[in-house]
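Remarks on the structure that follows.
Note that one protein chain of the assembly has been removed; the remaining protein chains are unaltered in position.
When the chains are written out, they are named A and B in that same order, and each has its own residue count from 1.
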Amino acid sequence: MSRRVIGGLLAVFAVILIFGYSSTIPLGDDDPRPVDESAGTGGDGSLEEVGESIYEQQCSGCHTIDGSEGVGPSLAGLYGSDVSMEDGSTVEVDEDHLVESITDPNAQTREGFPSVMPSFSNLSDDEIAGLVAFIQSLE
Amino acid sequence: MVIDRYEKIFMLLGVVILVVGLIAIAVSVFHYGLHVSRPAGRIDPVQARNTAPFDEPGVYETDDGEYEAVVLAETWRFLPDEIRVPAGSEVTFRMTSADVVHGIMIEKTAVNTMIIPGQISEVTHTFEQPGEYLFVCHEYCGTGHHLMSGRVVVE
Partner (left out) sequence: MSSIAAAADQPIERSDVGIETAGQMWSVKGQLIISLASLAFGGFIGLFQALERIDVTLPPFGPFENYYQGLTFHGVLLAFVFTFGFANSFVSWTTIRGFNRPLASTMVAQGSFWVLLVGTVLGGATMLFNEASVLYTFYSPMQAHSLFYLGAALLVVSTWLVLLNIVLTYRAWRRENPTDPIPLLGFVSITTYIMWGIASTGVAVLVVGILLPWSLGILEYTDPQLGRTLFWFSGHAIVYFWLLPAYISWYMMIPKQVGGRLYSDGLTRFVFILFLLFSIPTGLHHQFTDPGIHENMKVIHLLLTFVIFYPSLITAFSIMAALENGGRRAGGKGLFGWILALPWNNPSVVAQLLAMLVFTLGGVTGLVNASLTVNMVVHNTAFIPGHFHLTVGTAAALTFIGVTYWFVPYLTKKPLFSVKLALWQAWLWAIGVLIFSRGQMSGGLETQPRRTMLGEASYSLPGWDLANWLTAAGGVIMTVSGLLFFIVMIGTLLNKRVDTARELDALEPPMPEAPVHDHRKSWKAFDRLGIWTIIAIVLVLAAYIPVLMMYLPADFSSPGIRVW
């Protein structure tokens, strides 16, 4: 490495160190953000949109919508399919089964998955209906 | 032992730097009244969802301009995930976890505490300015950790 290259690298290093870091602390921007009233519920959208919004907020950590397995089973093509349970039984996924799985998930557990899902019984009936509609819409 | 003059100067300087830092912290504690978390009670984590006050999480007015926010943290959400209070309210957050270790921090405030199963966390903050304040879970709590958040709405 020539002296010029070394000097250049030292200069780059020093510039990042001094100017980069002295600008790290955000100054003067202490005003809170205005309230976004549309946040959280998916606004005035359709049932399906409400469901999609809740899905992204609360379900997508474990359940994919592209068919791949996460912590829990994928929601893609779930509705109407026959699934096997840990206790050996087979269940057809209908609305009742979806509602039960959301509000009392550990009543039955899908074969091959851990029983770790928390209950979402705090969701309102409309929100649960939205989720069911969203899951129904997934091919 | 031989200590050189320059060494002595530098060692003294080091002591000065650290003492100045400690004084600054003391000022923040005694003058500005900033406190870190301290014991606020214990709870059986398995029964947390059925134990008062966490069986009914929510925001309660305790006195004029004073509120208590009872927050239950569980995988992967805060109950409630929206806390609405009028501007100028002093809000005491009383929190616990129903399962694993969580944490909470509210943007633009000094509210930052762990939420540990078995322990009750208590933090107080006065929200002067209206607006929306994001709060997030800041301790890894499983695959849905990044979905765990909420907001304080100050009106």
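Keep in mind that, in the parts below, a contact is a pair of C-beta atoms (placed from the backbone, for glycine too) under 8 Å apart; a residue touches a chain by one contact, two chains touch by 3 or more.
Remember, predicted model here, so these are calculated numbers, not experimental data.
**Student:** Looking at the full complex, which residue from A:Val35, A:Val116 or A:Leu138 touches the chain that isn't shown here?
**Tutor:** Reading the full complex, the residue touching the unseen chain is A:Val116.
**Student:** Which subunit B residues touch the hidden chain?
**Tutor:** 1-4, 6-7, 10-11, 14-15, 17-18, 21-22, 24-25, 28-29, 32, 34-40, 42, 44-46, 75, 99-101, 103, 105-108, 110-122, 134, 136-143, 145-147, 149
**Student:** What does the interface between subunit A and the hidden chain look like in terms of residue numbers?
**Tutor:** So the residues of subunit A touching the missing chain come out as 1, 3, 6-7, 9, 12-13, 16-17, 20-21, 24-26, 29, 56-57, 60, 68, 70-71, 114, 116.
Please note the rule applied: only the chains that are shown with their structure count from here on.
**Student:** Measuring from the mean C-alpha position of subunit A to the mean C-alpha position of subunit B, what distance in angstrom results?
**Tutor:** Comparing mean C-alpha positions, subunit B is 25 Å from subunit A.
**Student:** Enumerate the contact residues on subunit B facing subunit A in the complex.
**Tutor:** By the definition above, subunit B touches subunit A via 74-77, 79, 81-82, 99, 108, 129-133, 142-147, 151, 153-155.
**Student:** Which bits of subunit A are touching subunit B when the two form their complex?
**Tutor:** 30-36, 39-40, 57-58, 60-62, 70-71, 116, 118, 122
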